[in-house]
Structures are given as structure tokens and as C-alpha cells.
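With one protein chain held back, the other chains of the complex are shown just where they sit.
Going by the order they are written in, the chains are A, B and C; count residues from 1 in each one.
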Amino acid sequence: MAKHRGRGISTIEYPTGMNQNGDPSQAWVKLKPDGRVDVFAGTVDIGQGSRTVHTQIVADTLGVPYDWVTMDNTNTDSSPICTGSFASRGTFIGGNAVRFAAEKARERILDIASKELEVDASDLEIADGEVVAKGAPQKKIGIPDVAAAATWTYGELITGTGAAFKPYAAVDDDTGRVEIEPHSAISYAACVADVEVDDETGDVRVLRLVQVYDVGRAINPLLVEGQIEGGAMMGLGLGVLEAAYPYYPSVEHRGEQYGSYLAPSMQDLPEFDNVILENPSVDGPFGAKAIGEMANNAQPAAICSAIHDAVGVWITECPATPERVLRALDERAEPRRDGKRVVFDEDSSVRGVSSSGGRSNGAGFQLVDG
Amino acid sequence: MIKAPKGGKVVVKLTVNGIARDVESSPLTSLLHILREEVGLTSPKAGCQQGGCGACTVLVDGEPRRSCVLAVGGIDGSAVTTVEGLAPDGLLSPIQAAFYERYASQCGFCTPGFVVAGHALLARNPEPSREEILGALAGHMCRCTGYVKIVDAVEAAARGEVGEERVFPESRPEEPEVLVPGSPA
Amino acid sequence: MKAVGARLPRYDGLGHVTGRTAYVDDVRVAGMLWTKALRSPHHFAAVRSVDTRKAEELAGVHAAVTHADVPKNLYGHLEALGVPADEPLLADGEVRYKGQPIAAVAAEDEATALAALDLIEVEYEEREPFFDVRKAFDPDAPRIHPWGPVYPHFGPHDHRRIRKGDVAAAFDRADLVVQGVYRPTAIEHCPVEPQTGLAVPEVHGRLTIYSCTQAMYFSMGVVAAHLEWPLNKLKFVGGTVGGGFGGKVDTATETICALLAIKSQRPVKWRWTREEEFLASSTRAPWHMEIADAVTSDGWIIGRRMLTLHDAGAYTRFSSYGLTKHSFHHTGAYTIPNLDFNGYVVYTNRVPTTAMRGFGVTSISFATEMQMNRIAKVLDLDPWEVRLKNANRVGDTSANWVALSDPSTVPVVQAAAKRVGVELKPEFRLMTKDRRSGDLLPDHLVEQLVSTDGGES
Partner (left out) sequence: MTTMAHEAEVLVPLSREEAIEAFGDGREVTVFAGGTILMPEIALGRLRPRRALLLAHAGLGDIRRSGGTFSIGAAVSVARIAEEAPEPLAALARHVGDYEIRGQATIGGNLCAPAGPSSPRGDLQAALLALGARVHSAGAGGERVDPVDDFLAAGGEGRLVLEVVVEEPVRASAQALARPHTHAYTALAVACAETAAGLRIAVAGAGPRARRCPSVEQAVANGASAADAAARVLDDVELQDDALASGWYRGKMLPLLVDRALASLSAGGDR
């Protein structure tokens, strides 16, 4: 009767953007007469920080200070379409929309500046809110003056619109084959979980999570860490705590309050070690891929494998509740060996549970061993 | 004995963020409802109305309380403090500053409850251990941050490691819009 | 100073810590009514009649709606993608899960709205419910969905399938076949902000809808479809949401608020209780996955057969989308050249499932990674090495024949090993993600390369 330590690992990949694409995001950018920037995009900030990330992307694309930029994502009258904040698409697709819009506005800024400086637009660059002639730093004009000139001299609005879109990827229903990439990018991650298992109570404590994420480019590392940590706690809940149906497939005894639905609390907090790898994407904003959704995918398998490492039982039905761990320790089930087949978890398979072996009058499931 | 006849109301005296108020209400009405719908302070959130998430937490006579399960008739004469009342206008309390600087807030919905509870913790225990922080805030639900940066922020505030965001910088013209970011109104 | 790459605080962070950020529930509009919904007490039942007259007569009640008030009641989230509609906004003739909305009322306050629900008369005829996806085709399984036990609209098939390479040959060649069953369960999204909507009638017949949706245009499309309205009659206001995690891709409150606002000509708010969130809101889907892998004794995975049962709950919502995404990623971060995948969306009498963080892939990440660790154990090999060996490489093709341009499986595994002080053998420590060659291009991996690389490799 003791507590046992164990370690488990997992590696995952996750796509950016709606599966099979076809999910537009659009934006528009305009300059106020003093050069300050308004951005209109419909991307919803659900806490992931798209407002912050989009503001950073626009600031650097235009070459103006971050706090010159105002982000308006508040309504559908002023904002063009954004398919939504899901499918880990906010930074890549929503970010590309505001980036493209800012690039167009940047071209207009250079056009006006080139008239004011009498320098060809292609010989101009923008930094820190100023348009400067390449190789002639004394020849420059502030973007506030460019915007003023546009407004009061040329009677123009400096603006730009952007639309990020990848066409729908049809799938062959017979083979699942697609002809074009059904996503915008793919992010990768690896997770190492250290756990402690009490073989008397079956209680599992996650002690440490070491996680490596390739996010392409971290537009804001602080926000990326926020996704890694927040996602990991959700993955921990998935792995050891949470169940909407505690006796699934039964619907009995559902928790109707936080007291009886076991969402992770501060007291479940393991030690964290986050590593961000930057392997830039080709066409994401500043090389970004995505992080949001995948952040809760790696932990359950790492944790359940760590449980096996600790006490030698495979928990393959999540969450690994104390009861499931204790039952597994009682049963100590071994796989059935049949020739070269090594068959685990037979009792919970379709064949093991269904009265018809998953088939009736012609129709039915195609079993993996059938 | 205070009596509210069938369907009747009584006057409950509260001092909310330093301002004395006579609230006319059934004594059974929750403090959360009074603050949100009568007083017009929307920082306490109706996250669960079961006393379970902490998003409605406010200070009652200095102690953090779940305003959703607190019948207003039971706190007659009390002083109530919400996150709006933690610091003078334009200033942030250390715990607010730490939450802002350390990214202890993502969607922000749970933040006022955490901030108020953290503020109370530091008031009664200026140098809490990590265990004491977990013990004091464990009843607060945050689904976004994974709590890591929340604990960091409380520890930082306790150590006084907070920067100039304690004052809203005047140098930033967009700042007033930051005060009501993405306000649907 | 460059903004990109900087650890800048949140744009809206000061609003959050001062309590000034305004969420839907914080919007104040004069004359606002509160909504409550009558929900099914049964998992599965015929609804013989719904009578809201007494409720509408209760003092303080301004409007009640049932399916009869909805111009287009039956709706499918994926109709645009050719997925037929199967879910009513308000139950019509039958309820297929406990908590399904049947009618809704708008009243001066929540207590009055709740009291009004008691006055709605509904005649039910209970039916035997169904809950275990594995028994969907059993002869005695109750029929609960007009489409049958499973979603039948994957082109000509009643399941999503992946066919790649020659799986039979791979299983013949295999030294071992490792087979397991993986069942991650349903969880709640649990954002601290519950589903909340507010519909405000404007002049010229417009509606302003304050919404906590994760997708304003998507939800505006849902409301417009139910109302059969053009988009210019609607204005969605949102963009600031108290957590979503996928659950707020459902358009849970907006349409019913709109119907009640139109009927009462008053602003109408619906804020779900936490109990509704836990018992009546959509969940992450429970999954049942059976994997059989053909492996060689030196740790190559040369073929995979897989059966996935996706417990959709009572209606389709995004399930067929999620299962297709699941099928595209069912080899995880590895290259397995011979595949036979069959996935089914199975109906049960539980709350409809919906998108949640990692939709369709969280399940396969669990199954694949547990399977990888089991394979390593059965073969007595190092789980790090088995991963690196089978890792996606530049030029490899995915389950659906997409050439992978720049997969990072190798670098992330190496970085994780380094971080926890695991000494990899030189050939694995020095391995790159680059195009396969030499020992890392065994016969069984040639064809999946060639067929997309015009014979380059």
C-alpha cells in the first residue's frame, strides 16, 4: 500500500482552420486624420486574446506603435464577416485578414508619402510611425502628417480591406482522399506527464507537465503560455477529473453544480514547464500557426500512460477516476493473445457488449477484427 | 423584529464602495441581484448563482462573500466592496495591477471575483505562502488560465512586484477605450 | 519597438481587472424582460400537446413561444455543406433528450417567468430511450432518430471512411497486431459566463442581438435562417465573451430571444442558469474508438484498422463535421501507409454534443497516443524511439493523401526528451524532420511518398 510515481509521454498534431476550409475572415483598416489606426474585424475575443494579437499584427504590418491601434470587433454592422473563433483559426485566418487589410493601407500611406517626399514609393520604408527614404534617413515624414495630407490636401481616406480565405476541399466519400490541403497549417506538440498514484485510494495526482509546442511564431509569447497552461488544465480535467456522465453510458447522477461536476481547481495545479518552438509557417501572419485548441489534447494520454508506468494498469476510459484505477488494480486484466494478435480491452469493445456483434439484418459496424 | 409582509419590501442600509445607500427590497433578494440590478455595479457576475464559482464574490465588512447566496436582509448595515471600490478612481490596487501585468486574466469573467478574494487574502495575510493562496482561492473557478498566472500574480502583489500600470497612463490616447474594451453597448 | 513577439499585456486587460469589461449580461436596456424555457423532463417522449394559454395570462408575462411561432423551426448547422436539417429550435411532436426546450416565456422578472412555466400544459407519452452507442444495431435497440441508428449522409455511405494502401497485406506481413479500445467521455465546456442573449427591437423592424456567440456572423446566419430574415434586419453585438471553448458556437439563446422580442416588442434577455449549463447545454462528445495496428517487431506501424463511434446525442449539430476531421487525423503525428478507417455518428437520447476545444481530434490524440505507448510496451521498445521512427516527415502523406510540407513531430519529440533529460540514441538525437531516406525509408513507406512526389524520392 503506497504511492507510486510514473511518467508518460504523448505527441500530437492539430490543424489550423476549419476542416476542409471554406471559412472566410475579413477585415478593414482606416486611418484617422492624425494617423491613428482603426481596425474593424468580426473575430470574437473569447479570452484567447485575438484582440491583442490582431492589434500587434496590424501595428507591425503598418509600422506604427501598438498603442496607435484601436481594435473594434464589437458588431456585425461595422465588421465584415469572420466565420468565428473556433477551429484554432483566430490568429492565422483572422490574423491574415487584418494583416492583408493593413498591407493595403500601408500601400496608400506610401503613395501619399511619396507625393509629399517626392520619392518613389518603392524607395520608402515605414518604422515607428515614420515613412523614411531608404538610404536617406533625413528624408522622412511622420504618418500623422501623411494622414493629414491625405485628409486635408488630397481629400482621400487611407484605408484597406483584407480577406483571408481558402477554398473548400471536397472529400472522396469512398477513400477520404482530398485534392487540396483541407487546413491552413498544422501545429505539433509533445507532452511529458509525471504523476503519483495512490494504490490504496486510486487517487491520481498530476505532479508535473513538461510541454513543447511548435506554434510557428509566437505573436505574443505571454498569450501562448496562457493557452498552454489553460489548455493543459482542461486536459488534466479530461484525464482525471471531469465527466458529464459519471456512469457513462448511463445518464444517471449528472452533476448539476460545480460542487458535483469536477472541474479542475487551483488545488489540482501541477508544476509547469513550457517550451515554445518557432518553426514558422509559410503563409501565416509573421509565420504563426495556431495553439488554442490543441492545448488540451496531449495531456490525457500522457497522464494515463504515466498511470501505467506507475502501477501497471492501462486506463483507456477517461477520466482516470480513483474508482477506475482501483477497479483496474483489482482486475489486473491481461490482453488476450491469439496467434500474432494482442487484444486489449475486449470487454468494452462493440463485440464484447453488443448482442448482435454490432451487426443486424445486413447493416452494422465494420469491426476492426472482422 | 424586521417584518416584510407577503410580497413586501423593507429598507436595507448598505454602504457600497463607501457610499451609503438605502436599498428597498425583499430581505430574501440576493446581494448579487441588488448590486447588479438595483445599484448598477456589474463587476460581480452571475456565474452560477449556486455559490460555486466565485465570480460574484464581493467584500462584506472586509470578508469575501458569495453575493449570489447572501440574502440582503441578513447584511443590513454592512459595508460592501466590489472590485470597483478597491482603489481610488484611475488607480489600480496592487492585486489588480499584478493581474494585468502578469496576464492572470483571459476572458476576464472570473477576474473580479479572483481580484476581490485575492485583495482580501493580502489584507488579512500580507505574506501568504503558496499553500495559503491555493487554500484561499481554490473555490474560484477559472476555465481559461489554468490558474498558473493567477497564483503568480497574487504572489507578485504580495511581494509588491507591480509596476506603473497602477496608474492608467495618460500618455495613451486609446486608453479610455481600453477602459471599456469591446463593450457591446 | 516591434509589437509582434513582445510579451504585451492584454488589449482589454485593464477592463478585466477593473470590472469594466461589459459582457452581454452587463448591458442595460430599459424595459427589459427575462426569459425562461420549459424543458423536457424525459429522455425520449412523444409530445401530444403544448398549451401556453394559462402562462400567457399570468400577470407580468408578455409573450410565450412554441414551435408554432418559428418560421423555420427545423435547422441544421451544416445545411450549407449539404448536411440535412434534423434539429427543431423548439420541440415539435417529440422530445429526444432530457432538457430539450419545448416552450419559452418572457416576463417582467425571472421569478414570474419561472412561475409561468408551471402553467404550461404538456402531454407526454414516454418512450424507451437509447444510450449505448455500441448497441446501435442490436435488433432490440429502440429507434430514436428518423434517419436510423447512425447518420446516413456521408455521400453514399452511412459512415466516414478512409481507404489507403493495402491494409490486408499489411496485416498479413505484420509480426504483431496490437488492438485496443479507447473511450474518452463527455465533458462540459464550463465557461464561467453562462449562455446569455439579449434581443432588442429597433425602429424599422430591425433587431439588435447582444450575443455571447464565438461566431457573430455564423450565429447571425442561424437566427436569420430561423426567422427567414435578410441579414440587414439583424445587428449582432458581441466580440467580448466570458469563455467559450466551443460551446458558444451553438446559437443557444439568440433565436428564442429574437422570437420573444418580436412577439412582445420589448427587449428580451435569456441568461441560462448554471444548472441548465450542466444538464441541458451541449457537451463534448463521448467517443468509442477501436484500433488494430499491424506492427513489425522493430517498431514500424505498417497498417491501421479503426472503428470510431461518435456519440452525437439526440441531434446531428456538428457531429458529421467533427467525425470527418477525426478521420483525417486518425494516424496522429505519424505516418501509417495502409489504412482502413470506418467512423459512425451514432444517435443517443442524451443532450446533443457539439464542438469543443480540439473538436474531433482530442479523441484521436488520446487513442493514438495510448496505442503508441502500448505498442512500445508490447514490443519492449522505447516509446520515444517508436514515435521518432514513425513520425511524420517532409513529403509523407497524411491519411487522406495530403503531402506534409513541414511536420514538426521530430523536433517536438526531441525537445521534450531533452527537457526531461532523456538521452536518445545518436540516430534519434540527430534525426531531422526532412524527407525520408536510407533506414528511414523502408519499403512500406515508399508508395505513400511516390504517389504524390512524382517519383522524386
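Assume contacts are C-beta pairs under 8 Å (C-beta built on N, C-alpha and C of every residue); 3 or more make two chains touch, one makes a residue touch a chain.
On a predicted model such as this, the values are computed, not experimentally measured, just so you know.
The chain not displayed here makes contact, within the full complex, with A, B, C. When the full complex is taken into account, the listed residue touching the unshown chain is B:66, out of B:45, B:66, B:119 or B:149. Residue in contact with the omitted chain (choice from C:114, C:141, C:169 or C:381): C:114. Checked against the full complex, the candidates A:94, A:160 or A:264 give a single residue touching the omitted chain, namely A:264.
If you put the hidden chain back, the residue from B:34, B:53 or B:153 that touches it is B:53. Counting over the whole complex, chain A has residues 200-203, 241, 246-247, 252-265, 267-268, 322-323, 326 touching the chain that is not drawn. Taking the whole complex into account, chain C touches the unshown chain at residues 36, 58, 109-112, 114-115, 117-119, 273, 275. Seen from chain B, the chain kept out of the figure touches residues 1-8, 10, 26-30, 49-54, 57, 63-66, 68-71, 73-76, 117, 135-141.
Going forward, only the chains that are shown with their structure count from here on.
With every chain reduced to the mean of its CA atoms, the largest distance from chain B is reached by C.
Chain A and chain B have Cα centroids lying 30 Å from one another. Chain contacts: chain B has residues 48, 50, 52-53, 103, 106-109, 141, 143-144, 181-184 touching two or more partner chains. Contact of a single residue of chain C with at least two other chains is seen at positions 9-12, 190-191, 237-243, 245, 274-275.
Taken together, the chain C residues at the contact with chain B in this complex read 9-28, 189-194, 210, 237-243, 245, 271, 273-275.
Residues of chain B touching chain A in their complex: 48, 50, 52-53, 103, 106-109, 133-134, 137-141, 143-151, 172-174, 177, 181-184.
Across the interface of their complex, chain B is touched by residues 36, 45-49, 51, 67-70, 73-75, 222-223, 225-226, 229-234, 257-259, 263-267, 269, 272 of chain A.
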